[in-house]
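Take a look at the following structure, please.
All protein chains but one are shown in place.
And now, subunit A:
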């Protein structure tokens, strides 16, 4: 009796483990030509900051010949 239960439990476990490999994520990315669907870059928002922009411009302007 106990042997049958253990066998059943082991079979169920083996079945569950073997079926794990068959899982497919339903959330697929459907690509549209020319449309970026990745993560939003946080740098884009930072570049809108006028203070940061002024700091960056000053640094770039330092490339001038002295």
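Everything below uses one rule, namely that a contact is a pair of C-beta atoms (placed from the backbone, for glycine too) under 8 Å apart; a residue touches a chain by one contact, two chains touch by 3 or more; residues count from 1.
Definition applied: contacts and distances are computed from a predicted model.
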Could you check which of "Protein NifT", "4Fe-4S dicluster domain-containing protein", "Phosphate ABC transporter ATP-binding protein" or "ATP synthase epsilon chain" matches the UniProt name for the chain that's left out? "4Fe-4S dicluster domain-containing protein"
Where subunit A meets the left-out chain, the residues are 29, 31-44, 46-48, 52, 55-57, 59-61, 63-65
